[in-house]
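Here's a structure for you.
Just one protein chain is left out here, and the rest sit where they should.
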Amino acid sequence: MSVARVLPITTSAGQGAAWQHRAVLVPRLAAAALLLAGAIWAVPGLADDYWLSAILVPFLILSLAALGLNLLTGFAGQLSVGTAAFMATGAYTAYNVAARLPDVPLLVAFAAGGLAAALLGALAGLPSGRIKGFYLVVCTLAVQFFVEWAFTRFRWFSGDNSSGQVAVPALRLGGHLLDTPRAHYWLVLGVVGALTWVARNIAHSELGRRFLAVRDMDTAAAVIGIPVLRTKLLAFAISSFYCGVAGALWGFVYLGAFDPRAWELSRSFQVLFIIIIGGMGSLAGSFVGAAFMLLFPILMSRVASTLLSGTIDQGTLSNYQKIVFGALIIFFLIKEPLGLASVGRALWRRVRVWPLRQW
Amino acid sequence: MSSMAPTAPLLRLRDVSLSFRAIRALSGVAFAVRRHEVCAIIGPNGAGKSSLLNVVSGVYRPQEGELTFDGRTARHITPRHAAQWGMARTFQNIAVFRGMSVLDNVIAGGNLSFGATWIEQALRVGRAARAEREARARAERVLAFLRLQRYRHHLVSALPYGLQKRVELARALAAQPKLLLLDEPMAGMNVAEKQEMSEAILDVNRDLGTTVLLIEHDMRIVMGISDHVVVLDYGRVVGDGTPTEVRSNADVIRAYLGASRAAA
Partner (left out) sequence: MSYLLETLLGGLLAGIMYSLVAIGFVLIYKSSGVFNFAQGALVLFAALTFVSLVERGVPFLAAIAVTAAVMIIVAVLVERLVLRPLVNRPPVTLFMATLGLSYILEGTAQALWGADVHGLDLGIDDVPVSIAGLRLSRFDLIASATAGGLVALLALLANRTRMGRSLRAVADDPLAALSVGVRLPRIWRRVWSLAGLVGLIAGLLWGARSGVQFSLTLVVLKAMPVLIIGGFDSIGGAVVGGLIVGAAEKLAEVYVGPIVGGGIENWFPYVLAVGLLLARPAGLFGDRTVERV
């Protein structure tokens, strides 16, 4: 049972290659530069503190986690429900490094979190040599529950704090104190941007091809000489690195203080839903899905309050959100298995053709 | 054509037996394939032809026997070993990577000679750019050889059956193999497509010098392109020689061609 035929998206070296013909490359680079410039300067200028800290920062961090899961599930075809465990590992490792070794730079602490998560990911992926397809879910499930238990049970991880909650030390980068929403936004943007660039390189490289090959048919991949287990382990490790860094960012920048309940199975499902809705195997889809996941509940509560001219209590609202989410998942699976990203691409194609349609 | 020179065969099977629980797929199979020849395996359905190919390419592990390829001998090998030793193959039910483009499939075929590590690729440093260029150039050569250039960015799953089979062949060729294993390369094709595929196989054998071991049902094709024919029936070799020799072998006729020697 493979994830293969759900995902006809290809990021072939031909289409999106890092080394493309100038005619295609220049406009694309220009667009990317514009996007980057906008993200760095325009957004903080236009957005208020609420938007920066409550919407944009979590959006970027969840996108990063989704990128990680996408590399593993969307590209390499290994279904995982352990995303939250990898994020937790990243968060707690980064916390312990930052709290116990205060001279270590912040980014190094994040990287340490990523590396610890990567190690755990590789461990979780070891059984993928023997265990195929769907059964593999149990391995990541086992990791998820084990990690949840371990971080709750062993107080050492939380700095021997009796409440089990960790409070993150102040964020310093190169001597500057990062304590404004804008600073947080730039920190997260920088990390996520850099890792997105790396993810893009991977997707369009030989490694990306090997991921896709293993996803589509791992027997055939072995037959043409691809080291299947090694490729799967690499997928697990790299994906978990991304989730680990995302977890560290989530804990340090977004939450500020956290306990094991931030990293429960429901968060693994949240990230899985992000990539389903956004489009599995699509890097852009990770962002689209994350945006949807964050904005949709806000939209729903606004709609509900205007329709019912008043406020609904949070409990009822979250129930209805659940129902709508579930229905949307099913809808996307039926109608648009390639997710919102492909809907976007189709729309974009139509937009480009539209002026020519008149005659 | 087959030579009388005493060069060692490229592939030799000795006494290979394969069973799936109670079913005996192969019994005591032994034959040799000479370098640069086109060898066809024929036999009725269920004779064990695909199993034989799977043993050679390491997908199945035989219980007995051994195989020698290019001087190396082993009881069983992994598919990856087979690829590293210089074998490439196609499958009966096409095994192309459906979610990838034609070009990517073919480049993937040459993965064993990719010259950069994943870190170099991830950070776009070092040999990554050059390795990608070289891989692309190699793939383009294969695409040109099989006239698949204009489909290079097409998603394989969107291509018609005949083209998918050609892509699978291209992917196998991208590895520049010494031995090409083809499992029913003409299955499901019409006369014109079969002609094209036969020519492609002959081109591969003559121009690239690749040894070919193929499973085929169409006797016209077998007689037309092979130098050497091995006949299997119920997992045993019942015929082994040139096409003409095999055609007149009584056992073969009885087992495979039936009383009416229609197809030949």
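Letters A and B mark the chains in the order given here, with residues in each chain numbered from 1 onward.
Here is the rule we go by: contacts are C-beta pairs under 8 Å (C-beta built on N, C-alpha and C of every residue); 3 or more make two chains touch, one makes a residue touch a chain.
Here the structure is a predicted model, which is why all the values come from computation and not from measurement.
Taking the full complex into account, find the residue in A:41, A:135, A:156 or A:348 that is in contact with the omitted chain.
A:135
Kindly note down the residues of chain A that lie in touch with the hidden chain.
These residues of chain A touch the chain that is not shown: 1-6, 79, 127, 130-135, 137-139, 141-142, 145-146, 148-149, 152-154, 219, 265, 269, 272-273, 276, 315-316, 319-323, 325-330, 333-334, 337.
Following the convention adopted for this analysis, only the chains that are shown with their structure count from here on.
How many angstrom lie between the centres of chain A and chain B, each centre taken as the mean Cα position?
41
Using the touch definition from the top, list the residues of chain A that touch chain B in their complex.
Where chain A meets chain B, its residues are 4-5, 7-10, 12-15, 17-19, 198, 201-202, 205-207, 209-210, 212-213, 215-217, 219-228, 234, 238, 281.
What part of chain B is in contact with chain A in the complex they form?
Going through chain B, the ones touching chain A are 57-59, 78-80, 82-84, 88-89, 91, 95-101, 103-104, 107-109, 111-112, 114, 116, 118, 121-124, 128-129, 131-133, 135-136, 152-153, 155, 157, 171-172, 175.
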